[in-house]
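All protein chains but one are shown at their positions in the complex.
Coming up: chain A.
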Amino acid sequence: MNKLWQDVRYGLRQLRKSPGFTLTAVITLALGIGANAAIFTLVQGILLRSLPFSDPNQLYRIGDKDDCCVEGGFVGDNGDFDIYSYDLYLQFKQSAPEFEQLAAMRAGFGGFSVRRGNEIAKELTGEYVSGNYFSTLGIGSYLGRVFSDSDDTPSAAPVVVLSYEGWQNEFASDTSIVGSTISVETHPFTVIGIAPRGFFGDRITGNPPMFWIPLNTEPTISGNGSILHHPDSNFLYAVGRVKPGTPIPALQAKLSATMREWMKTRPVYTENGASAEIPKQHVTVVPAGGGIQNLQQEAGDGLTMLMILSSVVLLIACANIANLLLARATARKAEVSLRMALGSGRSRLVRQIFTESVLLSLIGGLVGLAVAYAGSRVILILAFPGAKHLPVSATPSWQVLGFAFGISLLTGALFGTTPAWISTHAQPAEVLRGSSRSTSDRSSLPQKALVVFQAALSLVLLVGAALMTKSLNKLEHQNFGLHTENRYVAHFDPHGAGYSLDRLPALYHEIQNRFESLPGVTGVGLAMYSPLEGDNWGECIIQQGHPAPRPGEHCGSTWDRVSAGYLDVIGVPKVRGREFTDQDTATSLPVAIVNETFVKRFFPNQDPIGRHFGIDDVKYSGSWEIIGVFKDFKINNPKEEPRPVYLRPMTQYYKPYTESGFISTEDQSMYANSIMLRFNRPQQDADALIRRTLASIDPNLTINDLRSLDAQVADNFDQDRLLARLTTLFGVLALILASVGLYGVTSYLVVRRTSEIGIRMALGSTRGRVVQLVLRSVAWQIGLGLALGIPSTLLAGHYMKSQLYGVSEYDATAMIAGVVVLCCCALIAGFIPARRAASIEPMQALRTE
């Protein structure tokens, strides 16, 4: 113990003696370990974490994908269902006693207008859940109580459970809220309890629910637009607690059979030959200890890629450390030999050098943790810029701490042992006599090999960064088909403010008039949802005179409901026919306008103007007449090719529907959620102006979200931006580390070759030739690095393909950019020591011999 302490003290003294070496090594390690620990914190917080459920291993979800939010008919092409109607959920619950409990929760969270007393209404995220939701997950209450089955019945009094965060942030931690009444979408709900701290719901999301309400309150809140009792509206996820010992494959088969039997009772799954599809319909039962894995599925690929890239940075850092330690070991040969000559044992010396390496690594690991903490905070802010209460902690966990120190110790042990061995295996007499000094640089081969390795890996990261940046650039600067400048989108909720269908036309008219009269406003449009805000309504199109689409036939089209002049406001040009006008009223001919892709898909080689189409059922195939065609624009996913889109006027309610599901959808679609404003120039005070104007129309109308259309479009690329930025950061880190490595090795070689350079200069070599001599060695290392790096980069590009948009994984520009940047940095890193070499005084150099 005493010896160990002595070694530690001596090691610290040695590190203090060479501050340059120590600082470089610590920074290198800190960057490598910090980058990895930061990414690992995220991976652990998002991908690997179990949510705070009791006995999470018993929890299983019926379904494995992230479909959202309301679907009708078959889901996907392979029959893998993951989203269910309330009726089907009840079937599962009834037929599978293998579940101790089976809970249901709405797939998509909603924004609800919530008000306490006479306070101003707030837009809060809420989630519909079954009465057994909390008991299934094994979650109790912090205050009051959570739901029981009796709270989730049609006749039960409406109740609400607040999340701890919601209670703290939205209700100022007021304990008297429990037992009081709050208004949700103008309906009174009694707060019965507060969920425990740290429980953010059944999934990780940037905007977790602030409260939960029973599923059976959905008809009260949604009114005619309710979907709870529509057996064909799939909108629920199902998570259950399985009895111990239940074989999951058998349960999965049983649930699939139950679903198929149920489908046979529903016309939507049997009519028009659809029943032929039923045999392949199935469910997949997956563990749900980590909750619903939507975010994990969405971010998993990106995080995995970042994990790989940060590992590459760590490898480069380790190569640097190895290089530094090797150089130091060579430089210390004389000291070690002297110690051996004075009687020190080899094992004692190895232990001493080894202790120094481990000390260095541990210091690096410690600083790396600080980098990790700061890094993961920054990454979380970048990854979830709009997140209000993100349930992912940036604080490194014990596992991350273990990971960082494990890596540190491994680096120290691995790269400390070899130099220690090298140092102690020199012949002391030879070293002390100086005969081991040589003008040969063969002994530096391992160091050069490490630089080659670093250069190759750096190229992979640099080209990766160039690819991601180019991809982001293509995404952001693509032709969206609409104009975004000087446009603002205000999201509001007339339903939450208590507006019934019959009051909507007057409200829309008032909004249109009041906003149009504002100074600088050159256009106002209303829409059920605005372009690229993340919402999408889809229906199956049936052209008049055509039979019902066969199962599996691609009949889907996105649709939106918009006001007259809307396309003009968002800058989408008309191609044929006309846009909606004020003459398209509730009593006039039901009309629609469609995009070019819609025409190509449903009316190829035909004049679409005057043609009719409808949705879902042949009997409605003549519902709307096409009066115009507009150019394609990106309405939902900016990464996809434009989909077929049809637009209907805000003024026209389609009355012929008799099915409650269709009526409910039609009702919901009448509620605009977006006011789109076009100004004649950029606005400084748009926010205040728009809020003031809407409040002057009706103070109950609150703005949930207000931003420029530019910002709304940019939000679509948050993840891509994060990936591009982090990849670039890792690329730059790699480049810096590799350059430092190259600089270090070249400097070291220059020192080792001082006498050779002196001899050459004494024999007539010019300083230019000395620079050339040194740079030739640099060029060799980088050349070999490129020879290894280019094929590796091509391979890496292949694996990055899914993350790229509009850029080939073998993009030549990115490759050339990576090669040029690497070569320039290598040239600089090599030129500095080369110049130093050229300034060596031959006389001095010869004296060092």
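Going forward, contacts are C-beta pairs under 8 Å (C-beta built on N, C-alpha and C of every residue); 3 or more make two chains touch, one makes a residue touch a chain; residues count from 1.
In the analysis below, contacts and distances are computed from a predicted model.
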item	value
UniProt protein name of the chain not shown, from "ABC transporter ATP-binding protein", "Ig-like SoxY domain-containing protein", "Twin-arginine translocation signal domain-containing protein" or "Acyl-CoA dehydrogenase"	"ABC transporter ATP-binding protein"
Options A:202, A:579, A:756 or A:809, residue touching the unrepresented chain	A:756
Of A:229, A:691, A:769 or A:836, the residue in touch with the unshown chain	A:769
Interface residues of chain A (partner: the chain not displayed)	438-442, 755-756, 759-766, 769, 841-843, 846, 849
